[in-house]
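Removed from the display is one protein chain of the complex; every other protein chain stays in position.
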Amino acid sequence: MKRLLITGAAGGLGSVMRTRLAHMADTIRLSDQGDMGAPGPNEEIMPCDLGDKEAVENIVAGCDGIVHFGGKSVEGTWDVIRNANIDGVFNLYEAARKHGHPRIVFASSNHAIGFYRQDQRIDNTVPPRPDGLYGVSKVFGEAIASAYHDKFGQETAIVRIGSCFPAPKNHRMLSTWLSQDDFVRLIERVFDVPRLGCPVIYGASANSSSFWDNGQVDWLGWQPQDNAESFRAELDRTQEKPGRDDPNAVYQGGGFTVEPIHES
Amino acid sequence: MKRLLITGAAGGLGSVMRTRLAHMADTIRLSDQGDMGAPGPNEEIMPCDLGDKEAVENIVAGCDGIVHFGGKSVEGTWDVIRNANIDGVFNLYEAARKHGHPRIVFASSNHAIGFYRQDQRIDNTVPPRPDGLYGVSKVFGEAIASAYHDKFGQETAIVRIGSCFPAPKNHRMLSTWLSQDDFVRLIERVFDVPRLGCPVIYGASANSSSFWDNGQVDWLGWQPQDNAESFRAELDRTQEKPGRDDPNAVYQGGGFTVEPIHES
Amino acid sequence: MKRLLITGAAGGLGSVMRTRLAHMADTIRLSDQGDMGAPGPNEEIMPCDLGDKEAVENIVAGCDGIVHFGGKSVEGTWDVIRNANIDGVFNLYEAARKHGHPRIVFASSNHAIGFYRQDQRIDNTVPPRPDGLYGVSKVFGEAIASAYHDKFGQETAIVRIGSCFPAPKNHRMLSTWLSQDDFVRLIERVFDVPRLGCPVIYGASANSSSFWDNGQVDWLGWQPQDNAESFRAELDRTQEKPGRDDPNAVYQGGGFTVEPIHES
Amino acid sequence: MKRLLITGAAGGLGSVMRTRLAHMADTIRLSDQGDMGAPGPNEEIMPCDLGDKEAVENIVAGCDGIVHFGGKSVEGTWDVIRNANIDGVFNLYEAARKHGHPRIVFASSNHAIGFYRQDQRIDNTVPPRPDGLYGVSKVFGEAIASAYHDKFGQETAIVRIGSCFPAPKNHRMLSTWLSQDDFVRLIERVFDVPRLGCPVIYGASANSSSFWDNGQVDWLGWQPQDNAESFRAELDRTQEKPGRDDPNAVYQGGGFTVEPIHES
Amino acid sequence: MKRLLITGAAGGLGSVMRTRLAHMADTIRLSDQGDMGAPGPNEEIMPCDLGDKEAVENIVAGCDGIVHFGGKSVEGTWDVIRNANIDGVFNLYEAARKHGHPRIVFASSNHAIGFYRQDQRIDNTVPPRPDGLYGVSKVFGEAIASAYHDKFGQETAIVRIGSCFPAPKNHRMLSTWLSQDDFVRLIERVFDVPRLGCPVIYGASANSSSFWDNGQVDWLGWQPQDNAESFRAELDRTQEKPGRDDPNAVYQGGGFTVEPIHES
Partner (left out) sequence: MKRLLITGAAGGLGSVMRTRLAHMADTIRLSDQGDMGAPGPNEEIMPCDLGDKEAVENIVAGCDGIVHFGGKSVEGTWDVIRNANIDGVFNLYEAARKHGHPRIVFASSNHAIGFYRQDQRIDNTVPPRPDGLYGVSKVFGEAIASAYHDKFGQETAIVRIGSCFPAPKNHRMLSTWLSQDDFVRLIERVFDVPRLGCPVIYGASANSSSFWDNGQVDWLGWQPQDNAESFRAELDRTQEKPGRDDPNAVYQGGGFTVEPIHES
């Protein structure tokens, strides 16, 4: 690619992927409303509030691909969520519609299906079951991606990210962990396949205790290589396991299921 | 019920249902931002913009049940859709959460699944496939209903209304028509069953050419009595049938699938 | 048939069916450990404790068909349930194996699947989910019927009876009711089809609010004619509806799900 | 339609449908290699051997629709089956490809799935399970229809006809019977819907003892009105029922499953 | 755990697992009605007839976990099976209910589903299909486990053990073999997960020729490491393969399907 846009480049995931994806395009355009530091060799920096329609058009113009990490990535007040994840996603897809339909990786979340139980195995054909306003905003984003695909041919990889950190932080993440390496491999495949369509993909490594079945997207050729299991002994040593009625042991979305509505 | 709130009471559906549902509560509270005329015997009139959070709390307070027809019911600009169908629905559920969880009939739409093809039979377990911004806003509303049910126990009947008019207006509606009588019967059942949960129900009469399978909600005890088939001869006489590649002959959502984004 | 055995003939269902099935055989052999009164014109009376293996062989010998209503039909102590429904069923199938494999109608029960929720529609391929010792004993009986069919060719209609009374006694039975007429029609079909096999059949009338899907046994040609719906208005008038968390509104098995183990 | 071609017009089904479908087109073109008698008012007669490619092109040219009853409709020698049902169907679809893709009703048969058991309920998504050379030739025809649809847009209603006679002739036909009235209604719907595609439809009336689930083609709007059940009493009186191991009681295809290969 | 009860400790499986599970609790309590030899360092020996309700309560009291290998593990007379596997399991669950619901590993068996064919792949949602009295008794035990879970929250891992021996003994076991190592790993996971529920798990190693799909219990995090395939060459060399109609080549339950009822 000539130019790949990474939104949310100042966030946890974005600041890592900014370098991990550097090989994928001549220029990596970085965008965020937070401080992104100085641009690296093949980087360009374009600050942007996703709720600002014109600003979003500007960052999208001229890009061949988009990795959309931008937006609020945990629960927040309605105003924040709506601005970043509702208006922001609408703005992004409108911009893409007007600027040549660059392929998009949309960072959806397991919280779009967080109220499924952990003892249930789900694939990408189940109806959404969001676990809060954040999860609802991700269902909204998936719906926008779907409509823009069916109406306009816009291609998106909807990645329901589990937990993308250097290592699982708690026992639930033994099931949901996505290694950064596996995520990079996934993004490479998304931009490599000739035809992407608009598939829903569970963003998780090859964890022994997975809740999710990615069989429907085998054709993508993504085979995660890591397994959270290798962290179990260390976790067992350093952390108490959740009790049997702890939401972290019951629901796929874990603690999000019991977060209150953030009223301010 | 003591008091039933009907939102969108000045709209097409609301203005009919206002009288058809009169028997269901001591007081029918009507709300809309348009002109609702004079209150009938057991009616009370409370104008309200759904995008106004406080106003929505006011109309919800004191109600035992809500029939939510309010909001934009066709495609519109993003600002209109977001205000009425995104903010509006969020406001409604927040109000319900704070005021005793009155049971809700949520008027969702076939446009939440409008890109399924007409030769496909779907039930209520398929993932959404919205056919435009309006459809996306309905997916959002369904997601809010689902999250508030799983988190707070709020009960909602999510009714994916087909085409609720006195008679089918075109050939596609031979499949999607919902008679007003059948809709009244459905709303009666929703408020009658001891436990509702948060089911998705296709709002269509017992049409011979149905696309939709309501088998999963048999327990509700709703059996539609009407059948659009009785209007076919008349339609054939007065209208040209859509051609085989007309969206009205291809997609469940019909013409909505080819509506452009309304930019202003 | 020459001789049809009805067990449990002194029980609620048996004492009705004794006359309703009179046309089905030259001789109706009645058995129970309770008082069956005087034999009618084509009846013969043979008292029997189902736990007595030899006695069971005696009542089965010479019969062409068996309608097995015998055994405990509600919760009871383990000793009672085991004697009547565990040993009793084993004895019945052993007797049938030794006496020409008369076709059997086995009165199983909705309590074999009583912990499925009322808002779930199930067919006859779901795994059992019994709601107590009585339900477990019915799962046992179904398992015996299945094994004797696969091993020895013994044919059984496993009828998971809902609620077979003259009329529904409460709101849950609007879903589970089986009219006596429909049950007679079912038994007629069971003994009429050339090949029965060992199907599981939900014993319920054509109730609007059914939980159960009998589609898998259409080939039997049984089409129930009655609908509990016709009793709703009367029930609404005379009974309070169960609350939304009442087991009668939550589980298919209703109140059985909360019965304690009967220790003596 | 201007001109509807009916092949196999001298056969059992064709000779009846020739008059029953007379209202469907200005001209009914009849074709067969047998004697079709004199043409009626709006009929034209064109004899044809389906194995003769040019002859088939001639009968197809100028037609808006085709009802293809032609070919061998029971077991026969390979030479006969191949000529009529293999070459014949290939010739028909080639002719249709070259002459404007008239919509086709293809008389397939239950013998394409005849080895499914009678106690199994199947819909139109099961893989074929033919019960002999005749059934295999119907699988071939269905495959041609499918390929010509996917490649060239040719529309076909693949009708797996059960038993289309004035009345069921034996107990198996209580499940498979298709009344002539219901078949006419089906053909009317096929030529009426704007978009047909290439659906598989089980050609059976609304029989109580059906093996087949047409739910996937509800969108067609065909609702059969007749029920073989009304003939049961008469059949019971006049015919012996098949024994439990009689192929007529075991397999959907009945006696065809035990027919030998016809070697000459 | 402080104290883990292993029943059937004198049996084939129990006598091995007694040492293999020694690390799992401070004290391993062993029970059987046969001779268990002398207790090892952290063992305590408590003989018990499972049919003796009081005795069972005694062995269960004070335990944090139970591995229930006890009972008859092959076909036997009804009296033996009923005492050990029917009464015995009821007694065990009653004891667990009264003594703090220790988590249970219930040794169910492939013979609970033994009449499924070997060319059929099944998961844990299929209905039971037992292959004899032994299999029926395992269906009973699974039903008790299910009811005690739904009613009282008792957690059980229902393990449908294939063939747990040091090596596969015949060709069928190339599909059903469970290595002792893999079984130990499974039991470790069962007692490790915070929430177990009452899942059905096929107890088989990662055999190339498996009949069983454990996908539904991935969340457990058990990944068997062994594969019976490594024994194929040796088996081929030393044993004749079963013929194509040998029950060992047809049914998952193998030879059990043709065992007669043991009458004494």
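Letters A, B, C, D and E mark the chains in the order given here, with residues in each chain numbered from 1 onward.
Definition applied: a residue touches a chain if its C-beta (ideal position, glycine included) is under 8 Å from a C-beta of that chain, and two chains touch if they have at least 3 such contacts.
Predicted model only: the values in this text are computed from it and were never measured.
Although it is not drawn, the missing chain touches A, D, E when the whole complex is taken into account.
Among A:N42, A:N170 or A:Q216, the one in contact with the hidden chain is A:Q216. Residues 118-121, 171, 174-175, 208-211, 213, 229, 232, 241-246, 248-250 of subunit E touch the missing chain (whole complex, contact as defined above). Touching residues on subunit A toward the chain that is not drawn are 155, 193-197, 199, 215-223.
Touching residues on subunit D toward the chain that is not drawn are 78, 82, 86-87, 90, 94, 97, 115, 124-133, 135-136, 139-140, 142-144, 146-147, 150-151, 200, 257-258, 261.
Here is the rule we go by: only the chains that are shown with their structure count from here on.
Fewest steps needed to get from subunit B to subunit E, stepping only to touching chains, is 2. Rotation angle relating subunit B to subunit C: 120°, from a CA superposition, given to the nearest 5. Centres computed as Cα averages put subunit C at a distance of 42 Å from subunit D.
Chain geometry summary: the mean Cα position of subunit A and that of subunit B are 31 Å apart. As a whole-number value, the distance joining the C-alpha centres of subunit A and subunit D reads 52 Å. Shown for subunit B are the residues in touch with two or more other chains, of which there are none.
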